[in-house]
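A short worksheet on the structure shown next.
Just one protein chain is left out here, and the rest sit where they should.
Which chain is which? They are A and B, in the order written, and residues in each are numbered from 1.
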Amino acid sequence: MAEIKLEHVTKKFGKVIAVDDFNLTVKDREFLTLVGPSGCGKSTTLNIIAGLEDPSSGYIYIDGDLANVKHPGKRNIAMVFQSYALYPHMNVFENIGFGLRVRGMKKDEVKKRIEEAAELLGIDDLLDRKPRELSGGQRQRVALGRAIVRDPAVFLLDEPLSNLDAKLRIQMRADLRLLFERLEGTVVYVTHDQAEAMTLSDRLVIMKDGLVQQVGPPAEVYDYPANIFVGGFLGSPTMNFINCSLEKRDGSGFLKTDDFEIKLNDKQISAIDKTASSNELVIGIRPEDIRIGGEGCTISCKIEVIENMGSESIYYFRVGERRIVATAERMDDSIGGRQECRIGFNMAKLHVFDRKTEQAAF
Amino acid sequence: MTALKNLINKSGEMIAGRGGPLGVNYSRDRAVLWLFLAPAIIFMLFANVYPLGYALVMSFFQYNRLIPGAVPVFNGFQNYIALIRDPQIIDSFVRTILFVAATVVVEFLIGTAIALLITTTIKGMQIIRGFFLIPLMMPFVVAGTLWRTMYNALYGPINYFISWFGVPRLEWLGNPDLALPAVMITEVWQQTPIVIFILAAGIQALPVDIYQSAMVDGAGRLQILRKITLPLLKPVFFVALLLRIMDAFRIFDTIYVMTYGGPGKSTEVLSLFIYKEGLKYFKIGRASALSVMFLAVVLIATIGFLRNIQKQQL
Partner (left out) sequence: MKQGAQKIIVYLMILIIIAVVVFPFYWLITTSIKFEGDMQTFPPIFFPARTTFQHYIDVFVKSGIGKNLRNSLVVAVSTTFLSVLFGSLAAYSIAKSYLARKFRTGFLVAVLVIRIFPPVVTTMPYFLIITRLGLYDTLISMIITYVAYCLPFVIWLMLGFFQEMPHEIEKASIVDGCSVWQRFYRISLPLTLPGLATTSVFCFILGWNEFLYASVLTSQNAKTLPVVIASYISDQRIQWGPMTATGVLLVIPVLIFAIAAQKYLVRGLTFGAVKG
């Protein structure tokens, strides 16, 4: 069983707290992603799991054993780095086999494993080339090969796709997912790209400034963000945030903004009452959950820009002082070219956050 | 679980990781790294630290090994006081500083000019560089003896060449007024190449786009030289200057074979003086004190200069 457990792991660099009381159990064979903006502590956490950094406090268990004092080479892990970190003076064959040779594995066994991995990754024709002769994508696969061939309990990947160009990145996402499903290993993956995190993972850990914001499967964290940061981090184009305040009158609750108001149902009102610290709130609504024109649209706005992306269109509306972004199927003449129109929010997908604590009410 | 015990100190707190940039704190790794350092430390202690310490200590003693049955006798700062009062010493100091200053200045004037010259042509850098390596790589003793033959008053080529300009034959190494300049010329011949190399490397590392934009702006070649090239070369200049000053103080071999300090005392720089005191007359105490003073001067000059550069660059 290759389970990873992190208990109260904290890392400080002088006065800066890079990782703050990180607690997590990564299940066996789970594909877990640490995602967040630069500097949030995700790479540091990965390095701590690997043993390349010591935690300032806290315990790490790999496969049930306490790993804190174990050398990275003895933790039964393999790692893929952002820059691939291939050994420039060795060819592909030697690069992949290096970890095995260092551990004293016999030459024939090493050769067999390298060839298997190379075939799996489609690089078996590159075995005698040096890293500088390879393209970015090829180097990345060599780095993967080096990790796979060790047959470790845990795979650690530190932004492996970040150095590839956009198209290749998207292509590799699917390949990676398939690869690790096939290998049945436990994977801890680090990235700043939320789309990558969403498509690859069984579970996401969203981090900011060293603190865990939310943990959960992609669908869950997407549909039920725990706070404003998570809501705004996942999803593209970004979630719309609108300041509002709660007003109760005539026995019902309303969210009131400068330009419009929305009526809430009882369940929503009680959720707000339970969690909010005041009546100052923030509405969160994703661009794809905004209806344009049609029945039930009560918010009047002006169209600023329409971006036709090919498969869909992005609409930039102006509502009072602020801008709201919506996406919809591309319809070249959906609004009939009018400047003014009405939009409405899908109430089932509405989110409300406390303005001060930034926590979600729902 | 013994592993757990290692992580927690007596009051139950976690022992924080104390790693470097790779953050690894494994005791066996650290032991190996100390082992890596050990040979170097041993050598340095043996050949540098200990002798230096010995010299420092001995500088406070009176000890003349030529006298049979001599033992070191403590005499406090007397050696230092005697040296400071000794006009010979002061002369030697002055001579040394003069030597360093004059050679460095000339080396830089000539070196800069040549560096600028050779970086204007692109072809054949390798070959040109090869030629400039000759004086630099030549052992000091060979250069010294070689120039000694060249300076020969009767048969040497130097006197022959200056006769073309109507200058009468000079007694280069025999004339107390000419000996030091003669040695300086040799030193300049030997060491200018390194100034050239450093400056040339610096010039070649300058960004091209600045020149392009200056030319578009209509700047003339002299202007570019004065206002762009030279100011940008300042950091390189200082490093080269530091290097040369440091090494100029080390002059010994050349003078030893060319003049051995003579005629009279006209080329007796400090290093030669210390050599004679310590290894010819075996006046250990005095030589040690002089060594310490010499070292202090060099260190102050070099480190003071270093600090100056650092401040300038900030």
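Assume a residue touches a chain if its C-beta (ideal position, glycine included) is under 8 Å from a C-beta of that chain, and two chains touch if they have at least 3 such contacts.
Nothing here was measured: the structure is a model prediction, and the numbers come from that model.
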| item | value |
| --- | --- |
| Listed residues B:V104, B:L180 or B:V298, member touching the removed chain | B:V298 |
| Residue touching the undisplayed chain, where the options are B:F61, B:F132 or B:W172 | B:F132 |
| Positions on subunit B where the hidden chain makes contact | 19-22, 24, 28-30, 32-34, 36-37, 39-41, 43-44, 46-52, 54-55, 58, 114, 117-118, 120-121, 126, 128-143, 145-150, 152, 154-157, 160, 189, 193-194, 197-198, 201-202, 205, 236, 239-240, 243, 246, 249-250, 252-253, 256-257, 270-271, 274-275, 278-279, 284, 287-288, 291-292, 294-295, 298-299, 302 |
| Contact footprint on subunit A, counting only the chain that is left out | 50-52, 71-74, 77-79, 81-83, 85-89, 98-99, 102-103, 146, 150 |
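The definition used in the following text is that only the chains that are shown with their structure count from here on.
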| item | value |
| --- | --- |
| Subunit A and subunit B: spacing of chain centres that average the CA atoms, whole Å | 58 |
